[in-house]
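A protein chain is absent from this complex, but the other protein chains hold their places.
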Amino acid sequence: MPTVKLYANLRKLAGTKELSITGPTLGAVVNVLVRQNPALDGVVLENGQIRPHVVITVNGHNAVDLDASVTEQDVIAIFPPIAGG
Amino acid sequence: MNGWNGKILEIDLTTQSHKSYPLDMEMARQFIGGRGLGTRLLWDMVGPEVDPLSPENVLIFTNGPLTGTGYQTSNRFSVTTKSPLTGTVLDANSGGFWGMQFKRTGYDVMIVRGKAEKPVWIEIKNGDVTFHDASELWGMRVFALTEKLGQDNNKRNVLCIGPAGENLSRMAAIMNDRERAAARGGPGAVMGSKNLKAIVVEGRERPVIEDKERFKFMLYETRKLLAASPLTSQALPEFGTVVLMNIMNNIGALATRNHQQTQFEGAEAISGEELTEKYLVKNAACWACPIGCTRISKTEKVEGEGPEFESTWAFGAQCGIDDLPAIIEANMLCNDLGLDTISVGSTIACAMELSEKGFMDSDLRFGRADQLAPVIEAIAARKDIGSDLADGSLRLATKYNHPELSMSAKGMEMPAYDPRGLQGQGLLYATSNRGGCHMRGNMVGLEVLGLPKLIDRFQVQGKSSFVILNQNSNAAIDSLVVCKFTNMGVADEYFARVLSAVTGIQYATTDMIKVGERVWNLERLYNNREGFTAKDDTLPPRLLTEAPVDGPSKGWVSNLEPMLKEYYRTRGWDENGVPTQKKLIELGLAELV
Partner (left out) sequence: MIDPRIYEMFREIGEDLYSAQMISSHGGNLSIRLGDRVIIKRRGAQLGRLKPHDLIETRLDKNDSGVALASTELLVHRTVYMNTPALAICHCHPRTAVAFSLSRDELVPIDNEASYLLKKIPVVTEEFASGTPQMANKVAEALKNYKIIMLRGHGSFATGQTLDEAFHWSSTLEESCQIELATKVINEPFIEYRGMSGSYTKF
């Protein structure tokens, strides 16, 4: 199952840093994540789309397409809106 | 024209005298204030014959028309000088309270020339200037000195150097309000070379605002925008800037062990999440700032401001150290001694690599958290191993015959973002007028965070136009002067409008960006006059030839050459990186050369 890693305040909201979630596509995995952790609704997804400024990477590459397929070995990282410098 | 006080204060330390004269308002209109105005004044005052640490160099403190107006983050000031670290034009700016208080003394600009015979400190109360003997203060550290001279945030503000500046470390910062720093490029050493220990300001003048109604409207809209942006209302206050650690590591762009790797296995241990959970006491804010990104952290040994992302990275990933308390302590030690954390951390990392490879005889090793504090003390005191490190990584690595191991551009140590994973960021470092720096422009927003929208971080074609816009916009913001973090919630068009409301001069958004372009080109002319050429617009060979062997940036080097060519053309410069006559005429700079 793909590994999902959460960062910043998402950890508090979901009560964990890391989970394994099955799904054929990135969108499916994120949807299951939000269904299992309702506190993330409106934080990660907004009207079924990735919320503006939320950054999702798959194996360290910015993901823009929720329809992209994911495999067992993939690591999905989800960051809430963050900034700094 | 309002917003500006319209006055320059010039201090001659050699004769311990001062005078005041009107600010050229046409110059102010063209360069606004802060970095822009400072650069324009430096152009006339300090030529290539001047050694940065000689009495002939000057320190130009500037505020801007927005400073002290109460507009969000209008607390900052700028210090412009010739850099003792890089030999380039240098502008370093800092937040806190001092900039606002300086504006209240009734001046827009303070030029400090010459060299005092014995250590002095200067007190400016409203318009009056007093020179005080600082013999007994010489050697004092920043925190104790700031308190001794009567720091009182809203009333009386202290700016000073620590032992590092006195000992002319080319990485010495000018500190203000205890823990804010105009750090990069060694302005503290210039102050030290002048035997000037501190400048204390107290003032009562309030800036006059031309169109109060429109100003009020912009203040209101800005407040709304900063509150609505999850970046400025949540991310920065809750986690501070260190929240970037995990994401930079995740994408394989976190420079590690002197840029030998692009991912650090200890990133999580030094992350913003970890800092918040275990060491954060509360957050704090500069004057008139609703964001409040400052961390107040506490370990068993210390409590104080910081650390920021870059400092945490410099002592952390760059030195291979995952001991967060040791990093917090190293950061505070640098603040107390008056040192630039980015350059110090990266110079220690350079020494670690030189030592591990047997090029330098020392016991410094990656991962040794216990070595941080003693080395930092030695740098500030310029003794033992510190005498080798005090002048930055390029001079250090050159001394040991391996200049290529200095992770610097134009001699300034680069910050955390590894250009192999962020192509645009590499172009930024290579073209930055003060050397390897993320404050002359920053592509992390566009290339990683999707601010305002995501662009491909490995794409090369077209990158120059994003970089140029970023550089011009930042140069304008540095001239207002406001904090760049407001720009995450508030677009440039708001700054142009608030500038128009305050000054009464109508700046279209494009006019304001044009000021930034003018500043950028003048900085370039300055560096060219100092002998810098296109050859200096480069990166350490490691970043151009050694691709990471694993991680998401695997196989990538910085593809600088084509980006640089496109950059020159897009800037309107010739192939040697010299602004063309056409461009200079367009920007009103032609009569300067």
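All chains are identified by letter, namely A and B, in their written order; residue positions are counted from 1 within each chain.
The rule is simple: contacts are C-beta pairs under 8 Å (C-beta built on N, C-alpha and C of every residue); 3 or more make two chains touch, one makes a residue touch a chain.
Computed from a predicted structure; not experimentally measured.
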Chains in view touching the one left out: B
Given B:Ser20, B:Asn401, B:Thr510 or B:Asn576, the one touching the chain that is not displayed: B:Thr510
Listed residues B:Leu37, B:Leu446 or B:Val481, member touching the removed chain: B:Leu446
Option from B:Ser464, B:Thr503 or B:Asn521 whose C-beta touches the chain left out: B:Ser464
Contact with the hidden chain (one of B:Ala28, B:Val142 or B:Ala496): B:Ala496
Interface residues of chain B (partner: the chain not displayed): 213-214, 216-217, 220-221, 224-225, 228, 446, 452-453, 455-456, 459, 461-466, 469, 472-473, 491, 493, 496-497, 508-511, 513, 566-567, 569-570
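Heads up, the rule we're going with is that only the chains that are shown with their structure count from here on.
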Residues on chain B engaged by chain A in the complex (per definition of touch): 229-232, 234-236, 238-244, 246-247, 250-252, 272-273, 293, 308-310, 438-439, 442, 444-445, 448-451, 454, 457, 484-485, 488, 551-553
List of chain A residues in touch with chain B within their complex: 5, 7-9, 11, 52-53, 55, 57, 59-62, 64, 77, 79-85
